[in-house]
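Heads up: the structure comes next, in structure tokens.
Of the protein chains in this complex, all but one are displayed in their positions.
Each chain carries a letter (A, B, C, D and E) given by its place in the written order, and its residues are counted from 1.
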Amino acid sequence: MPEFKTLLVEQLGKVVHIQINRPDKINAMNRAFWEEMIQLFDWIDETPEIRCAVISGAGKHFSAGIDLQMLAEAAAGMDPDIGRKAEAIRRNVLKLQESFNVIDRCRKPVIAAIHGYCIGGAIDLISACDMRYSTEDAHFSIKEIDMGMAADVGTLQRLPRIIGDGMMREMAYTGRAVLGTEAARIGLVNRTWADHEQLLAGVLELAQEIASKSPLAIRGTKEMIRFSRDHSVEDGLNYIATWNAAMLQSDDLKNAVMAHMSKQKPEFAD
Amino acid sequence: MPEFKTLLVEQLGKVVHIQINRPDKINAMNRAFWEEMIQLFDWIDETPEIRCAVISGAGKHFSAGIDLQMLAEAAAGMDPDIGRKAEAIRRNVLKLQESFNVIDRCRKPVIAAIHGYCIGGAIDLISACDMRYSTEDAHFSIKEIDMGMAADVGTLQRLPRIIGDGMMREMAYTGRAVLGTEAARIGLVNRTWADHEQLLAGVLELAQEIASKSPLAIRGTKEMIRFSRDHSVEDGLNYIATWNAAMLQSDDLKNAVMAHMSKQKPEFAD
Amino acid sequence: MPEFKTLLVEQLGKVVHIQINRPDKINAMNRAFWEEMIQLFDWIDETPEIRCAVISGAGKHFSAGIDLQMLAEAAAGMDPDIGRKAEAIRRNVLKLQESFNVIDRCRKPVIAAIHGYCIGGAIDLISACDMRYSTEDAHFSIKEIDMGMAADVGTLQRLPRIIGDGMMREMAYTGRAVLGTEAARIGLVNRTWADHEQLLAGVLELAQEIASKSPLAIRGTKEMIRFSRDHSVEDGLNYIATWNAAMLQSDDLKNAVMAHMSKQKPEFAD
Amino acid sequence: MPEFKTLLVEQLGKVVHIQINRPDKINAMNRAFWEEMIQLFDWIDETPEIRCAVISGAGKHFSAGIDLQMLAEAAAGMDPDIGRKAEAIRRNVLKLQESFNVIDRCRKPVIAAIHGYCIGGAIDLISACDMRYSTEDAHFSIKEIDMGMAADVGTLQRLPRIIGDGMMREMAYTGRAVLGTEAARIGLVNRTWADHEQLLAGVLELAQEIASKSPLAIRGTKEMIRFSRDHSVEDGLNYIATWNAAMLQSDDLKNAVMAHMSKQKPEFAD
Amino acid sequence: MPEFKTLLVEQLGKVVHIQINRPDKINAMNRAFWEEMIQLFDWIDETPEIRCAVISGAGKHFSAGIDLQMLAEAAAGMDPDIGRKAEAIRRNVLKLQESFNVIDRCRKPVIAAIHGYCIGGAIDLISACDMRYSTEDAHFSIKEIDMGMAADVGTLQRLPRIIGDGMMREMAYTGRAVLGTEAARIGLVNRTWADHEQLLAGVLELAQEIASKSPLAIRGTKEMIRFSRDHSVEDGLNYIATWNAAMLQSDDLKNAVMAHMSKQKPEFAD
Partner (left out) sequence: MPEFKTLLVEQLGKVVHIQINRPDKINAMNRAFWEEMIQLFDWIDETPEIRCAVISGAGKHFSAGIDLQMLAEAAAGMDPDIGRKAEAIRRNVLKLQESFNVIDRCRKPVIAAIHGYCIGGAIDLISACDMRYSTEDAHFSIKEIDMGMAADVGTLQRLPRIIGDGMMREMAYTGRAVLGTEAARIGLVNRTWADHEQLLAGVLELAQEIASKSPLAIRGTKEMIRFSRDHSVEDGLNYIATWNAAMLQSDDLKNAVMAHMSKQKPEFAD
């Protein structure tokens, strides 16, 4: 496992628990964070014995989003030509997006466990996760609008497919806080727990459950749901048929069927 | 009407009530079932006096999904070459998908009325229906994950557009049971009734209501909603304009307007 | 500001309040209405000091939808050749659609405040708005099905992305009334208020809140959400990166950050 | 092999040679023809020992296109309601299209060998083939425009991707004759031969050449080119990677490599 | 017919001949030109007795493209805020594009007849036409690259589908001149004539030929080819089936068939 400055990473059996670890800065995302996310998820994707990831915040909050100081530094020292500066900004934004694309593209499910503030860039992050769970008093806000800008690392692309279009626009135009209970009602989180401890316990249990399934089947399922998001039903049906042409020849299927018939819990290779 | 071994088909005025009819096998879907579904829906689509279909399960459950014995038989006797076997599997999957595509493509609304178990392939089936209703204690589960495989007859393509993306993934990764009441909350069913009898009565009444409308208008509406699912808003607007170019010249529009003005219920030709 | 016969338009600071103004006809949409909508939204889009629009109904209802008399007149005097008549109808439908496309395309958020009847074409209208709010007893119905036709000015294209696919079809096939409380539950409206007065007060306050944000950021946010609706996540991410390449060079970002640091409310140029 | 009235089908080793066989009617496509095409290509697709098909015309011409008498009969006996008649026509057109879609969808390459007239519906047919070859004096014309209608069985969808957009429109708007030599220049045919005999000899030799390749590899190649036509480069790259995940485990690859190393011609199972 | 300052418009039977009419400025496209193009094509689209349009250049050249003075004026007087200026530029470009989109969207074929210079914006213009014809010595150049900018009124979007991708990039990256003869070889023009007079005679004869066809069929054909450009084969097949559902009920089909049987040239209503 690589070493990280801004992330606390703990392996619990076949589950990895990631904590954003700058609690004195409300886990604001600085330059190191953006780079370490890519290294971390490359490692997760390539490590067979990890089958599921949970991401939460160290300290009292999930995260306050992007570190404003980082933005200020990025602005300094750019080419003064407006066209060249625009090209540099565009490429910076694409690079930042990549730090959350790795979650979306990771072959293994990534679950967000949210307590306290989840603001700005943190909404972009959790939108790229597979599922979201929170405490009842978690505090969600698309804060970019109050920074005078349109959110640009994924919220506006991924969140509309998670919550309703109407509530999406209310959150994006007003930046207003949505608490955990309302978040559950609109589908932003799947369920809530009363406090941070129960949240983590619940989510880690869920992660272990997922980690006990056939990893091939989980990876195929994630790939299909991701693909369906952006393609027609017909294209999706063709894709799963082509995918399963090889996967149904795996031993996992036989193991599962035999375990099912002998009423036992199957074991799957990584 | 063709004859069926695995389906009980009853015509009630302009509504057809289909029951999956292998109650001693929890209505598991065997080879005959997959073939009869195609014959049945070809017949429904081609029979003008049928305007709406309801599908439910005979006995105590809706359906336990695909018949495992059929899978075992399909596996036997395939070409030993991995590539040729892959091609055969791919084509088999595409063929199975076709048995539910006929529901999706059927010009007439198809409503699922679910009680008891609705598991694995049965989720694929109801995802292809227009609407879903259930008893409060109906039991839904994307069971494929516990067979060591990714669901491949439509659930992963169609269900994300019915329930929220977050809950979709929870169901698909864990295979956990969702009961009727929760199903209603997340949009998997439109509403629940207390028991099987009330469910059937309610759904058949709804079907009769739909069957009383202009069949041309119902067919156009279904086609447009299906098309919108996979196309841009702009393409959808163009399509309905082109469609209605002919349909607004039908007598149904005149009949409806005249009935409306004389406060009567209009009658429409098949 | 242009003058309107069927619309009552009032400017309240940076918010414009539009009332459909044919209360004696339950605000039925006649020919003048369809044309004035285009003029109105052209003006809103081009007028920098307007940053948000609210649309409601004068009198006891939001609107009963398209004026049947207008339809009757349109039918008269068409070319008797079925092909040429079809072409004329198609172009008429495309033209009517344009009167609501201007809402969708308007760079500024448009909010619907609904009380009383919201029927037929009125559902098409509110589907093109950014957000919807209503009284608890507002009455929604996709009434086109009872006119013997498939809705063709936007409901079937835009509403499925706002409410669940299952409930969408129930409303479209049956035309049944959905009241404000249920509308909130299925995501058709974001929230309800007890009566018309509170509804208007609440929605106008929300509109003022939106109007206080950076107008560049609001316009970018609306454009991105609209684009995401019809494009892949990847295309959406590329689009916001290209868009923000120029927009992050605006003074609004600096103003917002400075106001944020000095704990003041920022002021943005139009 | 099924029996056919309008098609002369001959199996030459692993190649099937199909002749449209109504020479006294310039091979006009009557009702039997449209139905037999579907049966024929179902059979070709399902028969492993056939690896390539050639389609030509018996007598002096390839084909004069759709049989006008069939159109006249179809028009008679339709529902007088314009809307219902429109629905019937739409379904008829979709059904006719299916008779050429089977060529496009057939897993095995289909080559058109054209001499004499290739007019109207015959252009739709050859547009659905993989490749086209002709005599120098073959006569191509999108004749539908002179029947007062837009071509509706595939020419306008498939031909623009074969010949240039500019020449496509000239042919479609004017219906003018393009002879074999010009056809070769604009890419409508791959090459020409001096006369019918040489054409058939050349095309059958080409077909035998294709039939000697790995049938799995040929089928994969056709599927990929078809898919690329309608999808992005990125989607296409993902598709071939998923496809080849199974196919590269086939023995064909090993056979080919071993034959290559021993300088022999490989033999592939069907 | 509206009056134009920069366009010379002449009606020749059912064909309209448009000349860009600023010969002393090499027909450079000034502000009036961009606006008049929209008025002109609105009029053409709405005028039933016009069935085909030809566009050429008055004087010695087709056109030198956009008027640089107009660009200079547009730059002056913009908001100094970079973000707001970017928004204004973006909207200006979209507006200029509209002046050529009207050609693309015009229901009637538009043919370009090119002699002399056809440079920069003029390439954007002819890319939006249905077909292109030129003199042998016509001079084509994507000159925008030498103005330090990427072409933005349509060349980069439409031309790749007309000429090969490889030659497209060579022309776009180098701005080099392609003469009429080479243009014919790469598909940029359909054919060439020796001089301006013969070119005009030839193109006007072609236009008259097109104008003699069923206008409904021509409009349907153009719509289908345009649609196919941006959609899948399957979507295109469905579209023509839906379109022809009404159009095949027109009298044009009957007239054409009867004329065909009596060996006469059919006459079609506008």
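Basically, contacts are C-beta pairs under 8 Å (C-beta built on N, C-alpha and C of every residue); 3 or more make two chains touch, one makes a residue touch a chain.
As the structure is a prediction and not an experimental result, all values here were calculated from the model.
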item: Of D:Leu40, D:Ala86, D:Leu199 or D:Met247, the residue in touch with the unshown chain; value: D:Met247
item: Option from C:Thr181, C:Gln208 or C:Thr242 whose C-beta touches the chain left out; value: C:Thr242
item: Residue ranges of chain D at the interface with the undisplayed chain; value: 109, 130-132, 161-163, 187-190, 206, 209-210, 213-214, 216-218, 220-225, 228-229, 232-234, 236-238, 240-250, 252-257, 260, 266, 268
item: Interface with the unshown chain - residue positions in chain E; value: 68, 71-72, 82, 85-87, 89-91, 93-94, 97, 101, 104, 144-152, 154, 156-158, 160, 164-170, 172-175, 186, 229-230
item: For chain C, the residues touching the chain missing from this view; value: 231, 235, 239, 242-243, 245-246, 249
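The rule we apply is simple: only the chains that are shown with their structure count from here on.
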item: Selected interface, B-D versus A-B, where C-beta contact pairs are more numerous; value: A-B
item: Cα-centroid distance, chain B relative to chain D, in whole angstrom; value: 35
item: Inter-centroid spacing, chain C versus chain A (mean Cα positions, whole Å); value: 32
item: Multi-chain contact sites of chain D, meaning residues that touch two or more partners; value: 82, 86-87, 246, 249
